[in-house]
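With one protein chain held back, the other chains of the complex are shown just where they sit.
== subunit A ==
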Amino acid sequence: MEKFCQNACEISCTIQMKNITKAFSGVKALDDVSLSVNMGDIHALIGENGAGKSTLMNILGGKYSHGTYEGTVCMNGKELKLNSPRDANEEGIVMVHQELALIPELSVAENMFLGNMPLKNGMVDWKKTFELAEETLKKLSLEIDVHTKVKYLSIGQQQLIEIAKAINLGGRVMILDEPTAPLTGREISFLFEILRDLKKHGITIIYISHRLEEIFELTDTISVMRDGKMITTQKTSDMTHHDLVSYMIGREMQEFYPQDETQTGKTVMKIENFSVEHPTYHGKKIVDDVTMEFREGEIVGISGLLGAGRTELMSAVVGAYIKKGKGNVFINDKRVELKNPKQSINSGIGFITEDRKGNGLILSKSVAFNSSLAALNRITKNRLLNKKRETQLVLDLVDRLKIKTANVQNKVSSLSGGNQQKVVIAKWLATMPKILILDEPTRGVDVGAKFEIYTIMKNLAKAGVSVIMISSDLPEVIGMSDRVYVMREGKLSGELKKEELSEVNIMSYATGTITA
């Protein structure tokens, strides 16, 4: 076997995974997959959720130990028999997970050295810990105080700390799983700078992402997986956006964003001079004097950088935010004061939050439980919940949204990200909203499910629902919206009509290069 590896590996390649097959209780998650990654490359690994990317990377990262799969893994001509992530770390392979694994109550430095703190006489050497942490952050030109507790950092900063942690572990090969999902445009470009810099230092990066634009911008090579198989590996420069999407979904995709014309009707919701105070800084406004208007059958995008106050605005409007908003909200020309989510549901507003796992779903409960949760009134008969009505409601939604689950009694935690997101949407459709607010509706969702979610949004608009989409994904905002509001530092900085939509226009309002 050792010999095979040497023969199979060219000098230039660092990692070679050959004929990997892995099954979970009889179902093949990986079917004869081979992957080779060149030294110092940024290598994209893409595919829909469930394509097998994570399984493959978990083998490389040591999570699935040697012997639980078929095939060989080699690095620099040597076969690897990894039994744990620790083994992998020792070989220089470090995985940066999608779910942030930092401990909020500990400092940046403590988090960076968690599990391998420098010791002196058997005790933690704090001085050295902080010094080393500072050194690493300086290398990455990150200006973060290593004494700060992680909970005070933005999600973007936390992601960067994760990467710093990986560098600390001496990673020569870094696996990044959806690193940009929680990041804003500015943070993403910063991350890319860091990754390119790491590449210059000879570090190999395997980059898993759903965002195709990023892949074209950043990577050297692309491998596409689908249904547990490796479909193709090509140089990034040889591929087009269109090729990539067709490889991923296995069919030609005519238009990524559904382009049905929708009929815009009368104004259903108006927000007037709306302000929200910052939850911690007294006197500072996180939303500042915003006026917006939403119509029937229209999809309105709300764009802006992270921290622009988009989410805070909408959650304060529906009464879901910690701080109450000041200003007027009109629904069908009637002034309303929505004090809590219950009242906003009764007023016909659905609010799909950005944090699916944190407050969108109850992961330990079933698809049916989650789908009917916001619409219990609709399944109540004689003051008791009616099982028949519930089943009917849930099956209808599962069918309408094409939620892939064998049984509606299965836990939502067993579904893929895209299907989980559809369950959240199902929960809100069950309330039959007149106004549906979606905050980052396709974050962490695979391409196929993305398209389905777009179609659902279009269909809702066609049925006369006023759809409001908060999104940091510019192509999505441009592709889906009939009109876009751009926010910047709590203020409304611009409004763009469909024909004015472009990345440049939106970004100039979002960053303040133009002001309204």
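In the analysis below, a residue touches a chain if its C-beta (ideal position, glycine included) is under 8 Å from a C-beta of that chain, and two chains touch if they have at least 3 such contacts; residues count from 1.
Keep this in mind: contacts and distances are computed from a predicted model.
Remark: of the listed names "Cbb3-type cytochrome c oxidase subunit I", "Ribose/xylose/arabinose/galactoside ABC transporter permease", "Nickel import system ATP-binding protein NikD" or "Chemotaxis protein CheA", the one matching the undisplayed chain in UniProt is "Ribose/xylose/arabinose/galactoside ABC transporter permease".
From the set A:A166, A:V336 or A:A374, the residue in touch with the chain omitted from the display is A:A374, counting the whole complex. Taking the complete complex into account, A:L385 is the one of A:I103, A:V124 or A:L385 that touches the chain left out.
Although one chain is not drawn, the whole complex shows that of A:A133, A:I345 or A:V367 it is A:I345 that touches it. Touching the missing chain, out of A:V268, A:L361 or A:A426, is residue A:L361. Mapped onto subunit A, the footprint of the missing chain covers residues 25-27, 320, 340-342, 345-346, 351, 353, 358-365, 369, 373-374, 376-377, 380, 383-385, 427, 431.
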